[in-house]
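Showing just some of the chains, left in place.
Letters A and B mark the chains in the order given here, with residues in each chain numbered from 1 onward.
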């Protein structure tokens, strides 16, 4: 282990030694080594750089979204040198990546989730990850060379423009953005928001979901995904949305309008009407990435919590916080909840590896609901232990909470996933009912065979004030 | 699959097909087959027999604890014939068992947990399981032949007498039962309660924890475990404790006094002063068994829940319950919580298989707290969906709740496990604190290197009403 980890932690177990027993058969030797390297890189390079990154962003809104902190490029250079690059691209689908499974990358993503800069530093940051998957899987050669290559090299960034301000766009059939064929071009008109990443001046390419055929009777054939350069005339970024009070600069979450924005027809991805198919394939692994980063965030919150309750200067009622039983109880609950959530994510990742996102729908939905709630609970406990320091800039906790809170919303709110999961589970209802009734019938037969009545039977009547047992 | 399952469930997946992806590498082909057989046996034989069992118990307290429902012996004969016998004895420690790992048996125990009769029918019922482990591991030849053999054959039953009414006996150092050497005998005096299983007339042997050396300076050497036949003179069963309103007859939870009860010195297990060691080894796997049965109970509750919301006669506000969003949401939450809890138990079982109970302390403690709480939550939702039927004898739910509630208490209450888990986790606190401080120091160095201040710095003073920025 590294000096920083060695010096500070007696008996520190490296990341590889902390992989849950049940997950180990799925992790190669090489992935174990890379995992330890990721931990070291995050703890020693990225976390110390986080505050530098924040300080290198400007002060006015305009400054914040027109520049890019140079420390990030330093980190990227280091990561590349260490071979920590593009680990997210799963080996069974893409040759361009680092050659890991979703499970293996999931384990790494937990550590990336502990730092604000680590995912981007290793070229594993959303929404580029999903966009690179789309281009690698569905893009044609020209599209790949023009956009995928610089993305894979970390030279540019990208955004995925799906959400719209006026409709419940988590249901893609509600999308209103128009993509109309005009000669050899397509022309786009409409509005998008929560266009995450669009604040970054290096974000050069938008993958835009819109409707090319809004009247198609098959409402899953109306949508298309098209590539739009960020500097196409007619695009206006109106404003940046904040998350709680944070603007996430320079990344940012843009509210963008398209006014007769024109792109060549060759920018269409996969073909007209294939948009729904593309977004379906895009979401599964991304949810695992988010979830594992959230597990990492929760671990980090617990570490900060533990650091606080061992601060010898904080002694309410004359005793350090770790002497207070309610703090220890909260630590224990956090440990239990984090560990159970991690197993759920790893199981989902394996399920994706074994089949694909579609075969792992149940597992992914479970994780999508379970993990963000767990993460918020754990962070909130840590905030409370810190008091004022917990809500301000002196700890990473408040920002982590804000970011964590969005995880209950992005890629569909909890309620959508709960509803789908519940409805699917409900399909088993009639069969359960039939089986229970068959079992009850068999009980009656058994009782009859033994010449018995059920124990709860008591037949009384009280005619004329007298009781008679029937 | 069996007829009953086939007939009633369209697309029913057998138990082996529902083993979580992450656990599969740990399950042998033979265990998979046995697992399906267990499911079939439980669903087709045991569950229909549960109500017969209840009806065969007598009405008065005396009757209920002096007889034994004959249906149980029928089930045991069937189970033996199917080879479903003693699956709980882990293969890496005992040759007497069915040759499965803790993980493999854990998967089976989930199904046993769906029926009141299934665990005993397969000779996998507590407290016999733990007692057989003790005798197999620590008993001498004579003790094994006299007590272990009939237990392994399901001819007799047993009890483990640890808990005492007057002290906080979940901490074994508080035990007050006296075991005093007198010539070639030991003489016991004291009281025990929650002596589970002591109500059954076939319960022939008590494993009693008491103190042979109460003044030993090492407070973990004071205790011994000794074998006491149930009919030794001086033993009085005072009463049977109820669990909520249930008496668990004929098993029962006895309150028992020992008045100069005399047994031969050869009944001592392992040797004087080894009692603490014995109970430590006894608890780990037993907690996994309880936990997996609780997972099964939760699954059963969810199945009943689903059956209810698909009952065409129950249509509050004009719609079946499964059309009500809050019901579907509760189904989904239940699914998520059960699946995460199962993974935690399986991971703990693997950890025990790989090391032993001591090496899996953290994982076992996590499961001990997590699973019962989950189980109660899921059962309670089902009760609510059934209304009056949910709290009475027409569903198994109220009894399952009562039993499930004790799981937060037996083998040490939640609070004990949370405290130990939390304290252990807290040991990492100072190291986390040191690492965070080292990272902050590195941030300062990076900022200095770049000639910057932290972004949150704003130095103002307002001398003479004027602001100057420092």
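Please note the rule applied: a contact is a pair of C-beta atoms (placed from the backbone, for glycine too) under 8 Å apart; a residue touches a chain by one contact, two chains touch by 3 or more.
In this text, all values refer to a predicted model and were calculated from it rather than measured experimentally.
J.: May I ask how many copies the whole complex comprises, since the file places only 2 of them?
T.: If we count every copy in the full complex rather than just the 2 shown, we get 4.
Simple rule for what comes next: only the chains that are shown with their structure count from here on.
J.: Quick one: subunit A and subunit B, Cα centre-to-centre, how many Å?
T.: The separation of the two C-alpha centroids amounts to 34 Å.
J.: List the residues on subunit B that touch subunit A in their complex, please.
T.: These residues of subunit B touch subunit A: 4-5, 7-12, 20-23, 25-26, 43-44, 47-52, 54-57, 71, 302-304, 306-307, 309-311, 322, 325, 327-333, 335-336, 339-341, 343-344, 346-347, 350-351, 354, 362-363, 366, 369-370, 393, 415, 417-419, 421-423, 425-426, 428-440, 442-443, 446-447, 450, 452-456.
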